[in-house]
Every structure is written in structure tokens, then in C-alpha cells.
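The complex appears here without one of its protein chains, the remainder shown in place.
What follows is chain A.
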Amino acid sequence: MSQVNGIATGTNRVKRGMAEMQKGGVIMDVVNAEQAKIAEEAGAVAVMALERVPSDIRAAGGVARMADPTIVEEVMKAVSIPVMAKARIGHYVEARILEAMGVDYIDESEVLTPADDFYHIDKNAFTVPFVCGARDLGEALRRIGEGASMIRTKGEPGTGNIVEAVKHMRMMMSQIRQVQGMSRDELMAEAKKIGAPYELLLQIHETGKLPVVNFAAGGVATPADAALMMQLGSDGVFVGSGIFKSDHPEKFARAIVQATTHYEDYTLIAELSKGLGAPMKGIEISSLEPSARMQERGW
């Protein structure tokens, strides 16, 4: 953070607050200005500017890196909602480039090929906020300890299969409840066991919730998927390949936005789900080679 004349930028409150403003909303992956406008028009709270959506990254293979700045800039010019972009795990120069461009949020993402197999980015050192993926409470708290201002489930990106996102969200929620119910003298042993910073674990014990917003990501493909994740305790939803790999992106985008707002209104979700055409095709997780599982990237 920096402070000039009593005005402080890049504080935790400002970085985490930005994510608070996204709650109850849908963040959509887009690869150009046209898709960004469709997303904004459908009611997205932010867009993630990418060179390829995760399912195409999966299909293309090779090394996936930060998007070409031209694409990110094109998207930033096209919409007035916040624009996020992805940097490789540990690639703090990609992150600095995105920050310099004025991107509103950086996703240090396992969807891209990791640049560092040992260290994640020191996100506390940045003015721009970060979102990071996690599969369980320990991983979420390690990322928050490094300065992440928002957490999302890793799920299994680009599969259109919700099972891994459900697993990760259930795991986090269940662990939060356990930590809340522990006696204080059990906390240090738990911190050691799950590899979490003690102070953050203590905070969860006292408040019963993560200190940052927690979204669902990695496999959301239908309005019902979005509503399911909201019911499991997500604060909002990322949709990667699910929208622009479906038959009718506009309709899909609008339907997912509404299902996220009214996640307990089954009559409405039924209406929204009518005649949407085919969602993205999807991949059965057990058919993925272990090396193709993006969620194993990072720690």
C-alpha cells in the first residue's frame, strides 16, 4: 500500500472491498471486445480477459501464458465493468505488466502453465488485488497469507464438469465449521496439519468465515450449476468456457446471471433453463490423465 496526503491506495480494505462488490455476481471469461460486450450486456459483474478460454487451452496443449496485452486492452476499452486477467503461478513479472496496464484484478491461475513450481507471487507487494484458486482451507489461507484478496475454488477448469468445484467448496465449508468448533488449544496443531498461517486460522475460529470473498470456479456450465454453487456457500460464480462454448452465449449468460441472484427460486431457474440449447460438451474427470488436471498446479 502507499499513502499520500492521508489517501491510502492498495490497502487490504480497498483490495478485499473490491471483491465484496462482486458478490452475488457472475464473472465471465472473454477473448475479445465483442464477447466482453455480450457479457456486460447480460449483467456480468466483471470479465476475465483471456487469449483462449480454458477448454481451448486444454485442447491446444503446450505452454499457456499471460494473454497478449492487445487483447486485454481491447477488452478494457470495450466495457465499463471491471476487467480481470490471468498471470501464471509465480510469474510476478506478468503480474506487474498487468498491474501497469491498469487491470482491475489479477488471477494467479492454474489454468495457465505455472512459471514457478515452488513459490506463488508475493501478492502483498502489489497495489492491484489478486484472486487465487484453492481446493481446501489450508490452500485458501496460504494464498490469503501471501496477499490474495479473493479466493475461488479451483474445480477442474475447462471441463464443464461441476464435480470438482463442488468437492472443493464442500471441503472448505466443512473445514471452516470444524475450525470454528475447535477449542483454542487445538488450533496450532490444526494450523500445522493443514499448512495454514495460525493467525488466519484463529480469525476463522472467531468469525466462522474466510476473511475474503470466496467464489466458485472450474466447471460451472449451466444455470443450475451456478445456483448449486451459491447454495453450497459461494459468494458468486466464475464461468470460464461455459458461456462462449455453449450454443447460445447471450441466453446462457443472462440465465446464469439470474440463477446466481435467485439461486433458491426453482420455478425461475426452470424457466431460465428452457430452450437454452446445448451447454459446452464437458469432460468426465476420471478420463483426464493426472498430468492434465489443472487443479494439481500450485500447492
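Methods note: a contact is a pair of C-beta atoms (placed from the backbone, for glycine too) under 8 Å apart; a residue touches a chain by one contact, two chains touch by 3 or more; residues count from 1.
Please note the rule applied: contacts and distances are computed from a predicted model.
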(request) Given the options "Aspartyl/glutamyl-tRNA(Asn/Gln) amidotransferase subunit C", "Ethanolamine ammonia-lyase large subunit", "Pyridoxal 5'-phosphate synthase subunit PdxT" or "TRAP transporter small permease protein", say which is the protein name UniProt records for the missing chain. (result) "Pyridoxal 5'-phosphate synthase subunit PdxT"
(request) Have a look at A:102, A:195, A:208 or A:277 and name the one touching the chain we're not showing. (result) A:102
(message) Touch as defined at the start, partner being the missing chain; which of A:45, A:121 or A:210 qualifies?
(response) A:45
(message) Using the touch definition from the top, which of A:53, A:81, A:239 or A:294 touches the missing chain?
(response) A:81
(request) Identify the residue among A:10, A:145 or A:197 that touches the chain left out of the display. (result) A:10
(message) Using the document's contact rule, name the residues of chain A that touch the chain not shown here.
(response) 6-11, 13-14, 17-18, 20-25, 40, 43-46, 80-82, 99, 102-105, 127-129, 257-258, 261-262
